[in-house]
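First, the structure itself, so that you have it in front of you.
The complex is shown incomplete by one protein chain, all other protein chains being positioned as in the whole.
What follows is chain A.
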Amino acid sequence: MTVAPQALRRCAAAWRLSGRSPAPPCSCSAVRMATFRHKNAKRIEGLDKNVWVAFTSVAADPTVVNLGQGYPDVPPPSYVKEGLAQAARVDRMNQYTRGFGHPSLVKALSQVYGTVCGRQLDPFKEILVTVGGYGSLFSCMQALVDEGDEVIIIEPFFDCYVPMVRMAGAKPVLIPLRPKSGMKTTSSSADWVLDQEELASKFNSKTKAILINTPNNPLGKIFAREELQAIADLCIKHDTLCFSDEVYEWLVYRGHQHVKIATLPGMWERTVTIGSAGKTFSVTGWKLGWSIGPEHLVRHLQTVWQNTLYTCPTPLQEAVAQGLQKDFQRMGRPDCYFSSLAAELEAKRDRMAGILCSAGMAPVVPEGGYFMIADVTALNQDLSHMQEDEPYDYRFNKWMIKEKKLAGIPMTAFCGDDTKRQFEKYIRFCFIKQDATLDAAEAILKNWSQQTSV
């Protein structure tokens, strides 16, 4: 192994100090003396790989049309940005605020979600503000999931769920959504369902929680009331918790309704519901999210929080509070951002589906969220010349970035090993993009067959 010159000099110095002479040429044993023998803690073993690390730098090439990572390239609403600019000018807003959530923010959250859930929410005991929905997921796992527990995760899942469960020392138990029986191709995310018997079989005495995501990333499925009821029945029967990731809760398209599992009978007491300012106000870079649930659960998340980050940035929380207040006044009206964003995105969704079709892909139109998956089987793209051990969709995505200058995300990043074959013909596309980006994507997709090399 090569040894840096500084290490060699230090080795020699260390040998001299130790009194042994003469200093040998720097052998491996001498380097080991200066080498740190300790390795990483067991809890992070095998958790270093990450699909985003693999694809974000590749897609950062400005000549590539990036429909990969899920963030808008459209601006956030101006009143939200102005709220932040104003907050930053207030001295007190540049210093620490309340650890579990800035008072004006938790109060605004209790108002909005109290109304949505139809219950009184205690802003100080039933809400925790975290660094993004990510921070809420992490807090749930660390607070409520122990070594030896099992956590049920529905595939396809946002990729961080499995590593977070593993970092808590627990076992992820996966169950896939599948196209309804008899369907060879699916045109809507509603066509993907859970097999009820299969779901029931995943619950046992070790099951601590089930993690659901609705609207779902990457599929865009919105779980219907009956589907949530089936999950709820099992939670109650087996006395498990439910972590409900609802970061895309406002992005619901016409004809569909977002249902909060926490509002079903018997579920409030056992559910932590997660939301995100980043997704609500198109400000993913603000990294603010929240957990809402009963005090006897939230207080454990608060304990985790006070021992991990303790406080979230103040001016950002103040700005989100103001944004929420404003839209709370307008709730139910078309000018409320919660609804207007969905209306704007529906048009982009439909456009995206159309242009994917024109390339010969088969999109699955989502009921919610800002992602769409598309089946690329019909394109019959031969990728046998590429790295054999990678699933087809990883290879396809890399090929597409290189040859077509278009980036998506491979669907198998969102599933476990056992279901890779089921998902490896799908690519995920993000459509919360400005028109110019969609125009550029359209140009590529419409000319697809003309550019494909034989």
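The definition used in the following text is that contacts are C-beta pairs under 8 Å (C-beta built on N, C-alpha and C of every residue); 3 or more make two chains touch, one makes a residue touch a chain; residues count from 1.
Here is the rule we go by: contacts and distances are computed from a predicted model.
Participant: The complex lacks one chain in this depiction; which UniProt name from "Aminotransferase class I/classII large domain-containing protein", "Synaptobrevin homolog YKT6", "Protein transport protein Sec24C" or "Interleukin-6 receptor subunit beta" does that chain carry?
Facilitator: "Aminotransferase class I/classII large domain-containing protein"
Participant: Given the contact definition stated above, which residue among A:Phe223, A:Trp286, A:Phe371 or A:Trp448 touches the chain not shown here?
Facilitator: Considering all chains, including the one not shown, the answer is A:Trp286.
Participant: From the list A:Gln69, A:Gln111 or A:Ser358, which touches the chain that is not on show?
Facilitator: Checking each option in A:Gln69, A:Gln111 or A:Ser358, the one touching the absent chain turns out to be A:Gln69.
Participant: Residues of chain A in contact with the chain that isn't shown?
Facilitator: Residues 7, 10, 13-14, 34-38, 40-44, 47-48, 50, 52-53, 56, 69, 71-76, 81, 84-85, 88-89, 91-99, 131-132, 134-135, 138, 142-147, 160, 163-164, 167-168, 236, 239, 241, 266, 269-270, 282-288, 296-297, 299-300, 303-304, 306-316 of chain A touch the chain absent from view.
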